[in-house]
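Here it is, the structure, as structure tokens.
What you see is the complex with one protein chain gone and the rest in place.
Chains: A and B, in written order; residue numbering restarts at 1 for each.
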Amino acid sequence: MYEKIIQNVQKKTPLVHCITNYVTVNDCANIALACGGSPIMADEIKEVEEITSLSDGLVINIGTLNEKTIQSMIKAGKRANELFHPVILDPVGAGASKLRTETAFYLLKEIKCSVIRGNASEIKTLCEGKGTTKGVDVDERDAVENYLTHSISLAKKLSRQTDSVVVITGAIDVVTNGEITYIIRNGHPLMAKITGTGCMLTTVIGCYCGANKQNILEATVTAVGAMGLCGELAYKELQKVGRGTSTYRTFIIDFMSNINKVVLEEGLEIERR
Amino acid sequence: MYEKIIQNVQKKTPLVHCITNYVTVNDCANIALACGGSPIMADEIKEVEEITSLSDGLVINIGTLNEKTIQSMIKAGKRANELFHPVILDPVGAGASKLRTETAFYLLKEIKCSVIRGNASEIKTLCEGKGTTKGVDVDERDAVENYLTHSISLAKKLSRQTDSVVVITGAIDVVTNGEITYIIRNGHPLMAKITGTGCMLTTVIGCYCGANKQNILEATVTAVGAMGLCGELAYKELQKVGRGTSTYRTFIIDFMSNINKVVLEEGLEIERR
Partner (left out) sequence: MYEKIIQNVQKKTPLVHCITNYVTVNDCANIALACGGSPIMADEIKEVEEITSLSDGLVINIGTLNEKTIQSMIKAGKRANELFHPVILDPVGAGASKLRTETAFYLLKEIKCSVIRGNASEIKTLCEGKGTTKGVDVDERDAVENYLTHSISLAKKLSRQTDSVVVITGAIDVVTNGEITYIIRNGHPLMAKITGTGCMLTTVIGCYCGANKQNILEATVTAVGAMGLCGELAYKELQKVGRGTSTYRTFIIDFMSNINKVVLEEGLEIERR
């Protein structure tokens, strides 16, 4: 399955429209290219419908949201829905400010999202309408490794509420469509020490879904596994050369640009429940 | 010639005002410094005229244009024209949305550009008033290697229409002032797998022109050749270390920071027609 998903990305070069934050946007564009997609970043309200129409998928990331881009997100999302393009939502910092929480709910109300990806704090906020998000990083009390059962139940709940595939990333990643759940044990803790690994993953999910529109759940699981595996392989490589977190970021994208079925088959640790 | 152009950049440290996109802006700033220039990014309408006045050249890149920055581009461009500063236009995604196409034409109408740099799809859009641009990457049907003769003719046509030096980048690069045409066979296909190589080149052209105002055609050709050569040398280095596209990006900027006449004389493949 994973092999086919990845082949489709590399064969189709899906064009993915990203309305995203200005902090990690360059890494998102580079990892989209690395994984086989073609990114286009555009957030001016006058052009977002047209850009989305050209594309194979839409990624909405509220990392540095502002009043203008929120309207662009809504407009692009509605157009993507009309065209049955996959829409991937990254509710960065939901729970950290009223604006972020309300915007996430507003987007979920107006747009049918194919996939929602967040950390445990963000997903809990969306699920329960309140949260304890501290900044854009996960609140320790929500760390998924200590709460795997609870996380699965949260992810399923949000999935059923929204009819979306829900991804909770953390030490262990959870992906569910409300019925089938995958547990992914790839990744490395050092990924939390570079900005944007979450945003990058969301973008990769956008590319994988854009090239596999009929298999959103499987495309998402493969993307999550691939990103985690890149984090692992990059860490091993980092140990060899003995450098720090900026080299680690470089290596993660490097591995994504060399992903292939062999690497995936050797390394993915995915459990289906 | 190339040697002198480059010496001027390194000697004069031209200050280049960039109104550019938020995706590749960091790479643009770093490659400007690497090639010997000094970049200043400023897009607030209240200050763009003053910043342009301080500078030796202006780079306008519409990669993530919005209503506010379009006005800043116009204002800065007019001021640069008054001061006879070179203005370099990168019409990113012209043809991909009505806003981008119209903005590119609006800029060309209001501002005299010294140099216009785009891929074949973008330049065709500007030349013919319509295009088939798919996102921000070149449409395959427009790929310059298959259409070299056609590309030269397009570039010449736009050059005569606008009285600008026109650059079409692709597997083979074309630079023309409408009379004299240069064909540059440096570069590597992997450059398309990192975001912003086009934007970076446009910025380097801005630096080279800013330090060689009397030789815009030659400065542009040298910048295109230097960038392509950095892409080639970086690829060779990448093969040695066996990594991926993010390391490749790093190496390209690294080589630009070490460019010198020896490297250029050894490697430039420029044909004058």
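Simple rule for what comes next: a residue touches a chain if its C-beta (ideal position, glycine included) is under 8 Å from a C-beta of that chain, and two chains touch if they have at least 3 such contacts.
Computed from a prediction, not measured in an experiment: that's the story for all the values here.
Which of B:V9, B:I51 or B:V166 touches the hidden chain is settled by the complete complex: it is B:I51.
The chain omitted from view is touched by exactly one of A:G93, A:G118, A:G178 or A:G231, namely A:G93. Of the candidate positions A:N8, A:N26, A:S72 or A:T169, contact with the hidden chain is made by A:N26.
Along chain B, the points of touch with the absent chain fall at residues 15, 22, 25-26, 29-30, 33-34, 38-44, 46-47, 50-51, 54-55, 68, 249-258. Where chain A meets the missing chain, the touching residues are 21-24, 26-27, 63-67, 93, 96-100, 134-137, 193-196, 243-247, 249-250.
Following the convention adopted for this analysis, only the chains that are shown with their structure count from here on.
Averaging Cα coordinates per chain places chain A and chain B 32 Å apart.
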